[in-house]
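Partial view: only certain chains, each at its native spot in the assembly.
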Amino acid sequence: MVHRIHKGGVVMYEVTPDVISIEEVTNKVVRPEAGAIVNFIGTVREFTKGKRTLSLTYEAYPAMAKKQLERIGNEIQGKWPDAKVAIAHRTGKLAISDIAVVIAVSTPHRKDAYEANEYAIERIKQIVPIWKKEKWEDGEEWIGDQLEKTNYPDGKPEEVKAP
Amino acid sequence: MITVQCFAHLREQLGQDQITVEKEKLTVKELLKELTDQYAIQTDSLMVAVNEEYAEPEDSVTKGDRVALIPPVSGG
């Protein structure tokens, strides 16, 4: 199944250093067949396990990140054929409450939109080559391994295979 | 020669965003071995991407391919 990446010239999957507009990403999935749109908006949280974050920097391997976002779109299309998906992920330095990612999913009925949307964010955290560096008051660090996979004895994580 | 892109902590550790291996063709597994030897990189938690797709250990890498080392991702 081939998933349209562009719809009338609109880029459905984006990795960008620019501020993301929720409205813009959402509008990409609006259509007469849809009765429900679910957005996920990831924002920079100030406290994680009691530790104060000052800022985050996201670095991406842009060409591959886009390709992996498209792949997630294809997977969703396979599981929820009526869904339409748009994703934008930001890169660069972000302040508290800045938007890091917006996922918009439209479907005829709402249940599918919630499910497909949640699937998209889970998969982003598994396979999309984007990394965040957290800056705290006492230092900074690249965050990896959010899913607590410590290593990949097979050369790549299980999650890379579509579940 | 095969050029390998590096990102995030790996890029910072190495002080450069790409490294090279003097080979024309080898497997992903062999590539990782070479990188460990040449650059003392800890490859346990690294994936290799070839032409923007995740590659298996037995997949081959040829000069001209776009190759990258992918540490555990943390986007989203």
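As written, the chain order gives the labels A and B, with residue 1 at the start of each chain.
Methods note: a residue touches a chain if its C-beta (ideal position, glycine included) is under 8 Å from a C-beta of that chain, and two chains touch if they have at least 3 such contacts.
Just so it is clear, the structure is predicted and the values come from calculations on it, not from any experiment.
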Inset, instruction - Since only one instance of every chain type is displayed, give the whole complex's chain counts in label form. - result: A x2, B x2
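Throughout what follows, only the chains that are shown with their structure count from here on.
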Legend entry - chain A and chain B: spacing of chain centres that average the CA atoms, whole Å: 24
Inset, instruction - Under the touch definition given earlier, write down the residues of chain B that touch chain A in their complex. - result: 5, 7-9, 11-12, 28-29, 32, 44-49, 52-57, 66, 68, 70-76
Legend entry - List of chain A residues in touch with chain B within their complex: 42, 58-61, 63-65, 67, 89, 100-101, 121, 124-133, 141-147, 149-157, 160
